[in-house]
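Removed from the display is one protein chain of the complex; every other protein chain stays in position.
And now, chain A:
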Amino acid sequence: MSETTEEKSQIQVRFITQQREYTVTDSAILVPTNLRRYGLSEIINHLLGFEKPIPFDFIINNQFLRTSLSEYLIKHEISTENIITIEYVESMLPPTPLSSFQHDDWISSVKGHNQSLFLTGSYDNNVRVFNTSGECLQTLVGHLAPIKSVSWVTVSDDSIVCLSSSQDRTIRAWQASLVDKNYKTLYECKGHTGSVESVSVHPSCTEFASASWDSSILLWSMDMPEEIEYDILAIPSKKRRLNNSEIKIKKPITTMHGHVGPVSSVIFDTKNHNKLYSGGWDHSLRIWDIEARTNVDTKNCDKSVLDIAYSDKSGLIASGHSDHIVRLWDPRSEAVVKLAFASHKNWISCISWSPNSQFMLVSGSYDASIKIWDIRSKTPLYTLNPGGKENLDNKKILCIDWDLDIILSGGEDNKLYLHGSKTIT
């Protein structure tokens, strides 16, 4: 009898993995159904013969196993007589806080480059460049209003080119030396009538797009403008004098109208270079064709889109919303929303895909927390509270960027936080 009950509570599984170094035998193994992730991980470690155990996560039908095997089987009505294929991946280790770089004001935007350089835009109207040791290599002064978005264009060993957009309705292209304190504004882009919320550079570095509160998306070329264009009428002489008089003014190539409210975010498709995605407060996510300069598709949801991110690994768009939900969109399919993840307690102000994984993304929210998601799991993998758990003031997270293995976040508490995260591919 005891044997039969044991048999009943056992199931044949076949373990597979995409990580070559952790491959185990292909044959089916009989395992008790009451095992959870930890038990299965022990089995894998035993099979591999590791002395120092490596934690694994287990995926059945593209879903993380978060319960015991039996509960999962009952829930999904899977027969225990079949062989179940379980994929396993090395667990993501909890992110470790690395360091934090103090700023003078709220950090509205951050971008990292190869884990070596970090570009931040701040509400004190300045753009800063940091290196990993927290050294502020450059402070780019020029904007008249808080910076809303920054973006890398090119990075060489001793100099960088970057873009910054600001509430003063302009986008500036900067060229800065990493060796000394020299920097200059390459050109100033004028054309928006509202705060420029987002700027995104085309993968080919020939064009960039900007989204603004004036509900328009402008497309700009990277080329240096031929002339310094003075707009006498628009800029009073005093102001002109105040600015660097040699600043060249750039005009947009084209304007794309479609959104009926402020556009909060714009991003290029890094695979299909002809595509541009944008999200706005009018609850819509729009897909634009750059060549035709038309709104190809519009996907609507219930709430305002506050930030979007595109992953070239999975081809999916993740968006953060004002109803505290992270939504996943597949721009290639007709379906509106692919998945929705709810766990945040306030607006999701920023979102970023992992550059290494097609499943992982990170989101930052006004509830002062950062959550790391694996889209195969309905619950977040980890929740980070950069300001500490007792962040009573709820210092809002305004920006986030996943740069290789480092998660960068900045917000209301004037600090750029660096979290180390070893991700799985």
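The rule we apply is simple: a contact is a pair of C-beta atoms (placed from the backbone, for glycine too) under 8 Å apart; a residue touches a chain by one contact, two chains touch by 3 or more; residues count from 1.
Operating definition for what follows: contacts and distances are computed from a predicted model.
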| note | In UniProt, out of "ER membrane protein complex subunit 2", "tRNA (guanine-N(7)-)-methyltransferase", "Signal peptidase complex catalytic subunit SEC11" or "Ribosome biogenesis protein ERB1", the chain dropped from the view is recorded as "Ribosome biogenesis protein ERB1"
| Candidates A:D168, A:D269 or A:D413 - the one touching the absent chain | A:D168
| Selected from A:G39, A:P55, A:G134 or A:G194 as touching the chain missing from the view | A:G194
| query | Among the options A:F15, A:F64, A:Y88 or A:W106, which residue touches the chain absent from this view? | reply | A:W106
| message | Going by the contact rule already stated, which one of A:W347, A:W373, A:W402 or A:Y417 would touch the omitted chain in the full complex? | response | A:W347
| request: Check each of A:W281, A:W373 or A:W402 against the chain that is not shown and name the one that touches it. | output: A:W281
| field | Residues of chain A in contact with the chain not shown | value | 106, 108, 123, 144-146, 167-169, 193-195, 213, 234-235, 261-262, 281, 302-304, 306, 322-324, 346-347, 366, 394, 396, 398
